[in-house]
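All protein chains but one are shown in place.
Take a look at chain A:
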Amino acid sequence: MTAVQSTKKNMADAARGNGAAADPAPAEPLLDVADLKVRFRTEDGIVKAVDGLTFRLERGRTLGIVGESGSGKSVTNLALLGLHNPARSTIEGRARFDGIDLIGAPERRLRDLRGRRLSMIFQDPLTALSPYYTIGEQIAETYRRHTKADRKAARARAVEMLDRVGIPQAARRIRDYPHQFSGGMRQRAMIAMALVCEPDLLIADEPTTALDVTVQAQILDLLGELQRDLGTAIILVTHDLGVVEDVADDVLVMYAGRAVEYGSTAEVLDTPQHPYTWGLLSSMPRLDGDVDEPLRPVPGSPPSLLNPPSGCAFHPRCGHAVELCRTERPVLARPALAPGSGDAVPWPGNGVSACHLDTATREGATA
């Protein structure tokens, strides 16, 4: 198991780079998203909710997507599952899941994939579960839809899954309705429902945001255990960098519908390269922080996506913005030179960021 995992890790490290086109990947990743764009037509104009997003995810790994409200995290995932209303949205770009194109795929095909190979868990389990059906019926429904199992087998499977996600007396509790479960138990039930067909990819959209911190810890542990057992790849959408630090292998930081930084968790959180990532990290109070130091928030507030700023979308809030940032949109790239090397030594990491600042400035700013 560990050998397999480390190979995967190396592959993933090699695969991560300047977007999809730059590195010839050794094998096709489970999920390959390139230049994804999602637009919504509204009364006030076109909202560019996701604007050219590229990332990839290997089997068995966890990608954390971080960003504030309106940065396009959830929109991205709903686009992958084909859950946007086609009458009001335009989706462009490429999203290949195990060789299957998700963007523009017919609804029948997506229906077959959803719940079986791609699953999603939502932030608020109370609205995601139907109040009129028992927990057991809701878990069994997905299973029956995809496996053609009979009622009895599906019911047994529901009990098994509920037991697996740590609900005591599962055989009895499958007859309960969602309102009879606590918040943490509902989230467990939703995880059971999402994993009942052992999907290859689980999209978890803020799965613990509505939960208390001790319950959050239980749920994150559970997701980790299930991932180890089933080899599921996870996209974890969150605004909590602490959660990402504990759970994710890779991190994608989004701002105004674009990726501003992408790399391994250690790289992004320990040596962040983008001023927005610096801002996120310095905004967070920490349990070992200096309480006499004021927090250093990102000034201002996020831009309207109806009319995003020119050039780098972050420039109006960035303390390091120069003229170039106002006019030219930065692309995701590795910084050229290693920190402290003066010149000649190339950047050692694989992480990429979309910023015009040179290495020297970034060092000065983080120091």
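To be clear about the criterion, a residue touches a chain if its C-beta (ideal position, glycine included) is under 8 Å from a C-beta of that chain, and two chains touch if they have at least 3 such contacts; residues count from 1.
The rule is simple: contacts and distances are computed from a predicted model.
**Q** For the complex's missing chain, which UniProt name, "Cytochrome c oxidase subunit 1", "Ferrous iron transport protein B", "ATP-binding cassette domain-containing protein" or "Phenylacetate-CoA oxygenase subunit PaaC"?
**A** From the listed options "Cytochrome c oxidase subunit 1", "Ferrous iron transport protein B", "ATP-binding cassette domain-containing protein" or "Phenylacetate-CoA oxygenase subunit PaaC", the omitted chain resolves to "ATP-binding cassette domain-containing protein".
**Q** Which of these touches the unseen chain: A:Gly52, A:Gly279 or A:Gly349?
**A** From the options A:Gly52, A:Gly279 or A:Gly349, the contact with the absent chain belongs to A:Gly279.
**Q** Which residue, A:Asp101, A:Asp150, A:Glu225 or A:Asp358, contacts the hidden chain when the whole complex is considered?
**A** A:Glu225
**Q** Could you please point out the chain A residues that touch the chain left off the display?
**A** Residues in contact with the chain left out: 5, 60-62, 68-69, 182-185, 212-218, 220-221, 224-225, 227-228, 234, 239-249, 279-280, 282-289, 291, 294-299, 301-302.
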